[in-house]
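Structure, as structure tokens:
A single protein chain has been removed from this complex, and every other one stays in its place.
When the chains are written out, they are named A and B in that same order, and each has its own residue count from 1.
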Amino acid sequence: MSKIIDELLYSESHEWVKVDGNIAIIGVSDFAQEEMGDITYVDVPAEGDSVSRDEDFGALESVKASSELYSPVSGEVVAVNEELEDKPELINEDPYGAWIIKVEMSDKSELDTLLNAAAYAEIAK
Amino acid sequence: MKYYDKLIFELSCPGRTGYSLPTSFDASSRANLCSPEKRLAVASSVSDAASNIDSTAETGIRAAVPGKLLRESALELPEVSEVDVVRHYTNLSQMNFGVDTGFYPLGSCTMKYNPKINEEIAAHPLFAGLHPLQPADTVEGAREVIDGLDKALAAITGMKHFTFLPCAGAHGELTGLMLMREYHMARGDSARVKVIVPDSAHGTNPASAAVCGLEIVEVKSGADGLVDVESLKPLLGPDIAGIMMTNPNTLGLFERQIGEIAGLVHECGGLLYYDGANMNPMLGKVRPGDMGFDIMHLNLHKTFSTPHGGGGPGSGPVGVGERVLPYLHIPHTSGFHGNFGVMLRAYAYILMLGRENVKLAGPLATLSANYIKESLKDSYKLPIPSVCKHEFVFDGLINDGAREGKTGATTLDVAKRLLDYGFHAPTIYFPLLFHQALMIEPTETESLETLDAFIDVMHRIAAEAAENPDILHGAPHNTPIGRPDETGAARNPVLKA
Partner (left out) sequence: MAGFSYFPHTDDDIRVMLERVGVRNLDELYSDVPADFIYKGEYDLPATMSEQEVRDFFEGLGRKNTTLKVFVGQGAYDHYVPSVIPYITSRSEFLTAYTPYQCEISQGTLRYIFEWQSMICRLTGMDVSNASMYDGPSAAAEALRMSVACTRKRNKVVVSTKLMQNVLDVVATYLKYPDIEVVYAWDVLEALGPDVAGVIVPSICRHGVIQDLTGIADAVHAAGALLIEYCDPSALAVLKTPAEWGADIAVGDGQSLGIPLCYGGPYVGFLACRSEYMRKLPGRIVGQSVDASGNRCYVLTLQAREQHIRREKATSNICSNQSLMALWVTVYLSLMGPEGLRRVNELSCAGAHYLYDELLKTGRFEEAFPERPFLKEFCLKSLVPVPVLQQKLLDAGFFAALELDGYVTFCVTEKRTKAEIDALVAVVKEIAL
């Protein structure tokens, strides 16, 4: 049973969102990191890049696989977690602590279309 | 195999030389070797403390080329004597496993025996010294090789003509898709930007399409592992450039509805592309041109016995039918005439086979694959029991030995344990449709004793797994190295010495 945190919102492609004012902090769920196995690299956008709901903004790489990261919200990337460059395994060790990007949202109503913890638990089996 | 842990750089010692070059371009100077100055120059050029002809020679380049265009940093290449270079690479080779070492049942790779007559022909001095830009009348023999191979491949495949520029299968696919685009562009049909690919396709298919500016649309396979024609129909429309298929498909199954598929795709205005990676069982039995394919590539290093070389050089000639023939020579995907040395080998092979033996190549490969399948289905899960062609897929062990406190043996574990018994593993984890896929392709060049020995070992491994999967988890035990830390290699890449 993978871990799910109640206070967060989730996308169907296994990203989590923590809302902080107008900023969406984005990472991947415990289920996602378990599926990937040992993560060897995180392909991230640059600060200032724009992202759109459901479009890919990067990828997680493991030895034998690669998985696109899809943005749960639209907006501008205001921060990228630099620690992941040298230590991508942080996502495996602490998926809810190791955020990947922070996005200044352009349309907060998109949050309403995301899943709450209970709904996500149904997919993350 | 013996573990040998050196890199050539570690054998380097300043002043060692492994080369032999004239001391100057002036050949007549060799006649003056008796003169004291020349002797001194030659002698000091081979001594460790040299400076000498090299420094006087060096003024040559320094006189001809301004300093700011010259290399600044020292060039750190190994300085090793000839005998040590030979020993180093000989020792490296002894950590390698080739077809000549043992059975190599890699599905989709067609690791058949590489005849040595091919090597002799490929190294023939009357071909080796030809510059690719020499005038046509000085390379008539080379042109005849290319024409002869073209005719032979056309006869075998039912296509009209081939281009030999692509250097590999993926390269051929790319070229073939470019031809598909040329065909539609010439008709002014710019809407056709999608290519249909079965969900069982190899990763090069979507990658090649993307390189070519095309989008992939996947068509589902049915429960029988074949393209589901009913799923195909709704995908066909005016935006379809064509369909890419391999037949037999990646499961080793013949797409028996190919006639209907060809009709449907042509009707909607698209072309059919044949991925020739699985041509081996078709050799001597079925021609892609007869099945309605418009464009195809062949892998000379698979079907036509040229050696894999550790990952190349190969050759991926692309053949076309009438529809696409006018565009054949438009794409230039390599710099000269293609991998001519590889073409020589393939041509020699076809001549050795001749029209009589080519008819047996496919059937014997198919018989061998089915023989192994029938012999091992008692120990390995066979998701598709029908008669296969040159290869088939198992989906892991029937009894993987999983129990309290022990995880079961995976396909990876089976593969690694096979190495201990002196066999190369089959292809693993492809196609993606089966999670513990083990794809086995024996080819037609293996004797019954070899097949039986393989079957015997696979049974033994299955028994080991059932009794104690840890034997497999720790494999390989008898190879120069054990399983490497691939995660560490990817997280902290060290990519050069």
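The definition used in the following text is that a residue touches a chain if its C-beta (ideal position, glycine included) is under 8 Å from a C-beta of that chain, and two chains touch if they have at least 3 such contacts.
From a predicted model like this one, the values you see are computed outputs, not experimental measurements.
For the chain that does not appear, the touching partners among the shown chains are A, B.
Considering the full assembly, B:Val358 is the residue among B:Val358, B:Ile398, B:Leu433 or B:Ile471 that touches the omitted chain. In the complete complex, the hidden chain is touched by one of B:Val229, B:Cys268, B:Leu325 or B:Val387, namely B:Val387. By the touch criterion stated above, the residues of subunit A touching the omitted chain are 40-41, 43, 45, 49, 59, 61-66, 68.
Assume only the chains that are shown with their structure count from here on.
One simple way to say how far apart two chains are is to compare their mean CA positions; for subunit A and subunit B this gives 38 Å. Chain contact summary for the complex, subunit A toward subunit B: residues 38, 40-41, 61-64, 88-89.
Note for the complex: subunit B touches subunit A at residues 429, 486-487, 490-491.
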